[in-house]
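Excerpt of the complex: some chains, original placement.
Labels run A, B and C following the written order; every chain starts at residue 1.
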Amino acid sequence: MAEDHDERRRRLARAFTEALPAPEEIREDWGLLIVDTVLPNGVWSRPGLSLRDRSLITIAALTALHRPNELRLHIGRGLDNGLSRAEIGELIMHMAIYGGFPVAVEGMRIAREVFDARDAAEKG
Amino acid sequence: MAEDHDERRRRLARAFTEALPAPEEIREDWGLLIVDTVLPNGVWSRPGLSLRDRSLITIAALTALHRPNELRLHIGRGLDNGLSRAEIGELIMHMAIYGGFPVAVEGMRIAREVFDARDAAEKG
Amino acid sequence: MAEDHDERRRRLARAFTEALPAPEEIREDWGLLIVDTVLPNGVWSRPGLSLRDRSLITIAALTALHRPNELRLHIGRGLDNGLSRAEIGELIMHMAIYGGFPVAVEGMRIAREVFDARDAAEKG
């Protein structure tokens, strides 16, 4: 049913803008734009590349562009999408060549934080 | 009087480098360069675009270039120059298209902080 | 009628990918993503900012990010959306401060090309 689909979109949009704050004046539309264009209904829902492939290229771009906050989220998502910790380390090292060592130093630091947080959560 | 004009430049330059720290060795010249080239005597003083227009394009550039600290200052200044909160949200959403969603996620977060701080200051 | 709306989307999508070439394998979906997310049905269709304001911020971002090919298109569109040549020059000069003089040098060169091409077209 179209209505249910729309309710789900709005629920997801609210969830995004609770995790990623936005001004009240634009919050609902911004959340819906993310839902429809990015995920779960946007490019991430297209069948042309696997979720693992999409995590690879997203982490690559966020490392090379030096976007530390988004990178943190997507390293976690990459683990959920089937990348191993070793593969994520390998990918960030590869980015030292294409985006420069400083962006890879930052990427390594963030990956370490995400992995340590997962270890702590599992132990806890 | 030229002297008074110069005294005002030096007072403004000192104010800038109190808000935006710089090494003692360069501090005075750096403050004067900002005063003369940026504001209040630089590009911001030119009549060819309104202050509201200049705030629009400055916030656009700082969002797209991912310069969070300067963006915080200029979102506040944008409100002072006549932009509404809704317009600033709209502008940051537009930047998702031209600079990528990650820079807009950061921009939304910073705009929310600035707006919340203004609300708190008004209540306080 | 939904069908007519969809036909229009597809016609516009084809027009985009004739002007901006893309691989055959992705061309149709890519054109539709631009139509729905960017223009004419995406952020550019939202009422929260005027077309003139959207041209200002788009040209600002493309200048600061050093995207010469897209900048050329959007300087032309900015003229169509009501910006004067003097305002576009003023905007690019402002970007020298926020993105550095080299991006403004490029922006000035491209603006000059666009303006000269319009003059030639009017005379021709």
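Definition applied: contacts are C-beta pairs under 8 Å (C-beta built on N, C-alpha and C of every residue); 3 or more make two chains touch, one makes a residue touch a chain.
Just so you know, these numbers come straight off a predicted model, no measurement behind them.
Colleague: All chains share one sequence here; work out the copy total for the full complex from the 3 shown.
Modeller: If we count all chains in the complex, we get 6 identical copies.
One rule holds in what follows: only the chains that are shown with their structure count from here on.
Colleague: Can you report the angle of the rotation that maps subunit A onto subunit B, using C-alpha atoms only, to the nearest 5 degrees?
Modeller: 120
Colleague: Between subunit A and subunit B, what distance separates the C-alpha centroids? Give it in angstrom.
Modeller: About 29 Å, centre to centre.
Colleague: With centres defined as the mean C-alpha position, give me the subunit B-subunit C separation in Å.
Modeller: Centre-to-centre distance between subunit B and subunit C: 25 Å.
Colleague: Pull out every residue in subunit A that's touching 2 or more other chains.
Modeller: Residue numbers touching two or more other chains: 26, 29, 37.
Colleague: Sort out for me which residues of subunit B touch subunit A in the complex.
Modeller: Contacts found on subunit B: 66, 84-86, 88-90, 92-93, 96, 100-106, 108-109, 111-113, 115.
Colleague: Within the complex, which stretch of subunit A touches subunit B?
Modeller: Residues 20-27, 29-30, 33-34, 37-38, 62, 65-67, 69-70.
Colleague: Any idea which subunit B residues touch subunit C in the complex?
Modeller: Per the touch definition, subunit B meets subunit C at residues 37-38, 42-43, 46, 48-49, 53-54, 56-65, 86-87, 89-91, 93-99.
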